[in-house]
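Here the complex is missing a single protein chain, while all its other protein chains stay put.
== subunit A ==
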Amino acid sequence: MSFSCCVKPIPLHLHLHPTTTTTSCFNSHLSGTTTTSSLSLRPLVLTRNTSFNFHPKLLLKRSFNTIRCSALTPELKSTLDKVVTSNKIVLFMKGTKDFPQCGFSNTVVQILKSLNASFETINILENDLLRQGLKDYSNWPTFPQLYIDGEFFGGCDITVEAYKNGELQELVEKAMCS
């Protein structure tokens, strides 16, 4: 298997991606279970975006979460459990914080930014297995999906409504302080 397959397909990334990180990607692939049925599936990459997505120096320091799975496997479930509990606020979205690729995702990003919330985003367009698995994980058919304090909060409509009535700000502040 080529190492480059676990690298996020952004040109900038490919040039700057350090070898050490690539190796750790590969190792984490080895730790996952590979069955015959999953051989045809692309490796799944979960990339935690920082708000400095395109700063070359920071990009090098960036940490990666790499996992491999098919739809909502027990492995994906436990990884998602970790992702949503180890970050106060996580947004699974189309595109990135800096380049949302869907109006609904963009709305939620702008709301969170306006609340000065620090949040992680994960681009579900990069992997279809993650995308499908998350629908089951959250029991929610569409994206974006917002998690606060390890719990599914809602999609775009719910976030907008909670933002309007002040509930979101309260929850975000609570999450940031906890």
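Going forward, a contact is a pair of C-beta atoms (placed from the backbone, for glycine too) under 8 Å apart; a residue touches a chain by one contact, two chains touch by 3 or more; residues count from 1.
Note that contacts and distances are computed from a predicted model.
Chain not shown in the complex: UniProt lists it as "Protein BOLA2", one of "Protein BOLA2", "Sodium/calcium exchanger membrane region domain-containing protein", "Small ribosomal subunit protein bS6m" or "3-isopropylmalate dehydratase large subunit protein".
The residue from A:Phe119, A:Tyr137 or A:Phe153 that touches the chain not shown here is A:Phe153.
Although one chain is hidden here, its contacts on subunit A can still be listed: residues 104, 139-142, 152-158, 161-162.
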